[in-house]
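This is the structure, below, for whatever I ask next.
A protein chain is absent from this complex, but the other protein chains hold their places.
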Amino acid sequence: MRDQDVSLVIGGDAGQGVESSGAGFSSALARAGYHIFSIADYRSRIRGGHNFYQIRAATRPVASHLDPPALLLALTAESVELHLESLAPDAAVLYDSSFRLDAGAVERSGRLAVPVPMNEIAMRHGSKVMMNTAALAAAASLLRFPLQRMEAVIRQNFARKGERVVEGNLAVARETYEQVRRSPAAARFRYRLPGLPGQPERMLLHGNHAFCLGAVAAGCRFVAAYPMTPATTILEWMTAHAEPLGIVTKHAEDELAAICMAIGAGFAGARALCSTSGGGFSLMTEALGLAGMTETPVVVVDVQRGGPSTGLPTRTEQADLLFVLHASQGDFPRFVLAPGDHVEAFETAMRAFNLAEKYQTPVVVLSDQFLASSLRTLDFGRLRRDAVPVERGKTRRPGEPPLPGERGPGGGQEDGPAAGRDGYLRFAFTPDGISPRVLPGDPEAVYGAPSDEHDEAGHITEEIDNRKRMMEKRMRKLETALAAGEMRGPRRVGPAEAEVTLLAWGSMLGPASEALVLLEREGVRANLLHWCDLWPFAGEAAERELRRVRRGVVVEQNYSGQFRRFLRMTTGYEAEGLVRRYDGRPLEPGEIARGVLKEVGAGVR
Amino acid sequence: MTDAAGGIDRAELYRHVRRAAALGSDQEAASVVRAVLRSLGQVLPRESRALLEGRLPGELSAEMERFAPPEPDPLLDRELFLGRLTNGLQTEGLYDQTLGGLDLVSSHVDEDAIRQIRAVFGALQAGLPPETRGRLAAELPPEVADWWRDPA
Partner (left out) sequence: MSVDQRAGAGRGDGRLPDGRHGPGRGLTARDYMTEQRPTWCPGCGDFGILAALREALLQEGIAPHEAVVVSGIGCGSKLPDYMRVNGFMTLHGRPLPVATGFRLANPAMRVIVVDGDGDAYGIGGNHWLHTCRRNPGLVHLVENNQIYALTKGQYSPTTEQGTRTTTSPEGSIERPVNPIRTALAAGATFVARGFAGEPKELARLIREALHHRGYALLDILQPCITYNKVNTYDWYAERIVRLESEGHDPSDFDAAWARAGEFGERIPVGVFYRTEEVPAYEERVPGLKRGPVVERPLDDLDEAAFEALERELV
């Protein structure tokens, strides 16, 4: 079987159903056996403005979108103007025959112009709304994608709207499919997606879906959030599954309430999650410190979008890194994890809940719009729950047997304050900084947790020696986590020895990995170091890898090169180059490869 | 301080309180006396109030009844007993140029308040039979009873 790797774009106005058309076609292609990676590029407005959806279908697993597209499905004349130049030289442009469009210009650019009376067919069968169906059927026909696969998706998607709608759409699809199949242009189009027989069924999921699956696998029982793009789907997915899974979800009045509710639930003993984007996270910062000070487990996922302020609400960026690392006043231990892809998002969610409870402190997961909203296929079995078993550390429920060190003078320290009548010190000084935690409700362990500095028993105090020891105790948890090997060094993709090393974090794993292949084609031997675990930073592991780097180029989605600065801050390593993008659009492998070549210039080879 | 019938002379009462609590005027003493009587009215049962009221000038015995609940409030403790006195004392200092707000000098105002209370207790107890004194001590909140037993 020939290797196939085809990208196509559906372009149209906001309000034209570009997203649902793209998702529907992605689903049809996935069921036909292809590996899919899709991204939506949509504006914040509900109606108006150009939107597009890019689908990549391949015969092998793919980790990123990839330019150039071989097919443009234009729902407006404007999309032809906008996308023509970015298409493959032998691409086809499918558009409605009624568009006032210079087909000659399309042909002169070398691309194939395929006008189809999609609107007319749709109208004839009842409604202009069905034009999207016509367009998808036209694309399917051009790609030699089996009609019955499209029909199955139509049946599924429109089932809720009744038989008449289903039949109308089916009629539109059949007629368009047939008309394009017989058109002379179809014969000249060289890209084919006829379906891959014998492939296993696969999941088709967003990064946010993967994160949610990880959260429920980890026993997440409480989600509070305020809707904010691109994090909203986490709250929605969790809410849709709340009853069968026994999860409390709360759409709060604002982000301050959302994180405080999660902290309250975490204090009660539930594994609690708070999902947001950068703007919401900004509002949550004070409460993040509350969790740190009261040693309350909570997981916050910041699905980054373009900032600052309202910024680019529906677009991607990785510009919250330094903010999240330092957010909230004062010193307190926190974990920061930035999963690279869907599988890692799943695993990171599970790890985040373990870390939050084992170390009794907030964990921030840094995702972004690109990872959160990109749709990709995954084989069943890739999301391995057993990879991260549930661990709560020194935590017990009321009525369970006492934890080691839970009782006794000063929680193990002879010079600690009196343990009070309960003989339990919630914030006992311990060598590893982690104090045995009894969830509220135990008759033998009644205690308070103040946001003020406090002693081992949880009483407010500003006493000097206690303050020093309590600060050291809390911060010691980071050393404990590093010593316990909780934090991973970089993942290396590609050869051990390379001329150029890409240095990336978070969602850039896929595009940067694919860029290696393109660089190889250019004769550049490159590899990639990718970081998911950012804080506490596994410095030794990072330095070990960085010592082998000949020429390092950081690849990230922000203006100021935050990860480059972060590497300098943590390891003293100064990357030679920086490939960045800050226009809200995800870096694409070809763009990364070109950027890397430019950064290291003539020096390669 | 008491007349032949065992009644308490108002002017004598104020003079005593003024002297014993180092107050600046009879007017100040009068307001202290009234405040303490109101607090007593809230913690003493009706019969005990009557024992004291019978010896007070009419307007002062009315003060004792002013906020007296049908039953004494058992949760009224030394803090609430002296609160209406400390509320009237100087508790705010000068503007706090370091932290903002008004510097507070309230930490030990209870000592002044207690002295005032003990002064009023001293005046009330003059001519009171020991058994009545003992009975009232048993009915007062714990620390207030100590002040009663150690009047000024």
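Some points to look at:
The chains carry the letters A and B, assigned in the order they are written, with residues numbered from 1 in each.
Here, contacts are C-beta pairs under 8 Å (C-beta built on N, C-alpha and C of every residue); 3 or more make two chains touch, one makes a residue touch a chain.
Worth saying up front: this structure is predicted, and the values here are computed from it rather than measured.
Within the full complex, the residue among A:Pro61, A:Gly311 or A:Pro440 touching the omitted chain is A:Pro440.
The hidden chain makes contact, of the residues B:Val33, B:Val109 or B:Leu124, with B:Val109. Only one of the listed residues, B:Ile8, B:Leu23, B:Leu52 or B:Leu82, touches the absent chain: B:Leu82.
Taking the whole complex into account, subunit B touches the unshown chain at residues 35, 38, 42, 66-67, 69, 71, 73-80, 82-88, 91-92, 95-96, 99-104, 106-110, 113, 141-143. The missing chain lies against subunit A, touching residues 31, 201-205, 209, 213, 216-219, 221-222, 224, 241-250, 252-254, 256-258, 260-272, 286-287, 290, 294, 380, 383, 385, 390, 392, 397-398, 418, 420-422, 439-452, 458-460.
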